[in-house]
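Would you mind keeping the following structure in view while I ask a few things?
Just one protein chain is left out here, and the rest sit where they should.
A, B, C, D and E label the chains in the order they appear, each numbered from 1.
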């Protein structure tokens, strides 16, 4: 599982706190005495794969550096319903100030990890890796992708800046796919691979001959994917993409591709059911 | 429909662009000639309620202020599959640079508006208003809530700072609900209402007598909600909350409450299916 | 007294330090040896109500986290001339770097609290609460309002976003006050009260019948205020506003209003006289 | 009059708008139709010296770049009661959104300029220049100092970084004033003058002999100031500072000093009375 | 030549202006009348390769959006001494405010491009590409690398995030190079190549067998480089790195490597001699 560098996401965490706290939590300030202490536990209300605990800890300490955070599980763990994931203790006002933001974050991240894990289990025993896409929620790219990794899948490129992926929209400005690939090779850093998206078997052959490092089979049926695998004869890694669901992913994996990218891992997330119970102490 | 003040969300839009563009779109820079022009259309691939077009326009102009954006529909419209929502024209590189970020935003916002609209239709003919919660994606509070408004529902408080909502977690630090309400009233601004969350009919009565301005019925069954409405005799507006689904919302509405809050409007969003077709011009 | 969340004012504190320190305190760097230590005391040179000590502590630690700050009094205290409020010790250079910014802040905040306290004492024994306005110094809204709270008054709304106040400028766009109130009620969150500003007794009646939650009597004389109180018969809380001074506030309070808002609490502040004496140690 | 570089104060203006607008002006959004237009005039309700109109224009355009701002007077003008200073026209919602922030800024700045002008008139006919101090409101240093310049006085240093001023607090770390001055001269840039604060005539002599470029007479009486002027015989420019009021400033000026610094210009400001009348158009 | 996305470098440009302008250009404000106009020309005082004109234009417009900038040459051009590169016209104060920052930037960028061009010419006729490193000035990575591209060389990775380069420091934590490469391949995105740095011919062989996509020959002599080329037999692209100078680069190129990385392109830059002559107009 790829680690998360919390230093890279400070700005979005601050915005998340600011948008909820604004000029302060009027209810707690008005009803909780300043010295009140509390203990709070994040507890699952469904089976899930854990993701986001270090983010929760970090958010809590941003609000109040005197809070104590105790891990009762680890990111990547598969846990049942009713399991305490972590415990937060200290100032009651501070705990209540962090409640909603930390839950919103944790529920989304566990939701992503849990769904990803289901996809990964479906392809068990094949050589196919499940990978994610750039279809993440604006502002949460790193967190969404980290949650995918917690669920057992592999990250694709982080953004437009760290990989070359030539799609139809790029080909449209050139007479041939070969010309496009050659033009790209001429200016990019030698450390970058060139991935090319193809729509049919002819394009697949052209991409291979043009020297593509990876080929993405865009919206191929399972049957067509099988033909593509046969035709490519291992000359290039193949990636299936487009319309992949829990129902059909096994078919693609068994067709023999190397990777399968799934936008739904991050663009349509079911928040995991997690509860925070706060007890005065 | 509540308007959206784009000036209030500049920071998150910039982050969204930064995380995708990073040091630049290496593929387009390497394969699209700088003078190339294109036209692109955001087109629906499912029936949906539109939300987010001004955000898309703003994002596109942030990337390149010479792009032209043309509205072909308006936020709040209900449209069918295959309908063009907007058109973007100008530099091909700039259009491709905005493609994923604008789609990610538009698909989420239309997804929220569409789902919200389904909830609103279920309570048609009753006096109940559908309202949202603070269970939004970190960083997107204003956008999520605006999308809810596009779907025909009403916004609840924006954050912890603009309304008082006394919950179990606050009551736990006091001997009685009445004492908690009185303490709150003593320090908050006179412009704020006090909403109190109750778990049973006794608490409901105590809240009304303590002078709560609104009462939230937390996880009441439809039957218990009916009793609460009867007992309160219009002395205070009532809000149902907790476990509301498309299946059961009509029951709560017919029980006679004034408002029904639905976390799922924003915490578990199905991205709407929208396509961007780019054509050289 | 409403607590102050220092996390909410980081940006303005940083700007305040930056504008004074710029690229560094050339005098201290040139004349104070780096290892020099000092002790400094903030001492009153007039009787005053204390406000701002946690802000002073925070500013000092932002400049140098190794400084030690000791409270010798508390925000909200009424103290005489010649009283030490707090002590700062550690690096002489760091103490001198913070001197002017901390004094500027403390003198303004104590000035506000002291003047507020005078207004509050004038209405003692009546039911009227003294409240503040949005006439604060740009950038210091939260600090100005916190200082008002230290002086014993109550805060009105924080900004345009957390309360509805319908004024002449809004009515001017509608044919009737009733229409304006109804339009507002249709779109705002159910947690917000509606306050309406009225200019005469007819408008007062219309506002009450339209369901205003609070009514602001704009520039009413004391005599007219008495009539307004009589006419409203407790149907709605009343707020006096406009031209309130130390001389006339008692008259308004005795007329029977619930709240009196005073712009001068924050728009015209006399800095309290406080001294920082620095001693090498 | 020193010009104001608006580019240098963007951050504080944005904060000022943010703290008032927050997530949006709920009243205007709820009661003013989006297409409504209005005209608004900033009009004086007292005689005053104008300062801050370019800031008002800039704030208004930050909120809505389609607003039109028309100058009806200029910064530095002395105007009577009832005079329109400027006109703002365009979207009614946008005008109302800027009303309070622009008035707060304009009233403070005109208040400073007006008070400064009174001090300047008191020393007319003498060679003394009135100068300001660093006793400004945190965050508004540049604006406060610009308003002082509009009032006809001269700015002293902007902060700790752009001038050397050796005070008692620095002398306390050295055995002699001469040693302190020499130490400073050894390390500062050759473009900076050295100003030294003295408490008595002996120190004055030592400062002159040590080569101070300017001497500040700290809390000298008018009589002692006369003696200092006689003793210095023009060898160095002299500055009076400490406890200067409208009542006693003429005495210091006639004693023959070159400059008189007045903290009250900025630390205790009476907001000027200015009104914004908004008319639908 | 790779294009520069100015939107990606806004922050460093703002800092560059802020550090020079601070609270304003006191000399110009004090000596140039506000309405004065001027024309200024950036003119070469040595032969050079142009780089940075769009950055100069952008900086100038950030200071004053009414300035007019006219290109008299283009980035990438080779020009002689005495050639005007661009012309700036408009407010004299604004032009003087931008003079030093724009010259500092332009002189550095042209210096890099010019030096790069010399390296590129030395390898003409061989297959070797000259590439840059991460040895750039802190904060100017994108600009330094863009200037390298203007000089005709190719960019290597932008940072630690967009490519894998396994060096001695990584190998030190593993028993074999093969193990290290395998571990890397297991977790990185499939779009990334793996480059491995080797110190001798044995490591070269191990790297090739382990499946490295590129091999970096660290501090190899020209003779050893020749042997490496022979041994690798085209199985993998080879990069020379370490101690490359104008004197020895041809030797490496003729040895047959594919790429040669040169730290000196950016870590030791001779500013190009460019003059800005300002004429009142």
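Assume a residue touches a chain if its C-beta (ideal position, glycine included) is under 8 Å from a C-beta of that chain, and two chains touch if they have at least 3 such contacts.
Treat the numbers as computed from the prediction; the structure is a model and nothing was measured.
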Of E:6, E:62, E:184 or E:222, which one is in contact with the hidden chain? E:184
Contacting the left-out chain in the complete assembly, out of E:163, E:215 or E:228: E:163
Touching the hidden chain in the full complex, which residues of subunit A are there? Just list them. 2-3, 5, 7-8, 142, 158-159, 162
Spell out, residue by residue, where the missing chain touches subunit E. 11-13, 15-16, 19-33, 36, 92, 96-97, 99-101, 103-105, 107-108, 111, 134-142, 158-167, 169-170, 172-174, 180, 183-184, 186-188, 192, 267-271, 278-280
In the complete complex, the non-displayed chain touches which residues of subunit D? 2, 129, 131, 154-158, 161-165, 187, 189-193, 195, 213-214, 237, 239, 258-259
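Everything that follows uses one rule, which is that only the chains that are shown with their structure count from here on.
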Identify the chain pair with more contacting C-beta pairs: A-E or B-E. A-E
What is the distance, in whole Å, between the centres of subunit C and subunit D, each centre taken as the mean of its C-alpha atoms? 22
Computed distance of Cα centres, subunit E from subunit D, in Å: 45
When you check subunit B against every other chain, which residues touch at least two of them? 2, 21-24, 29-30, 142, 158-159, 161-165, 187, 192
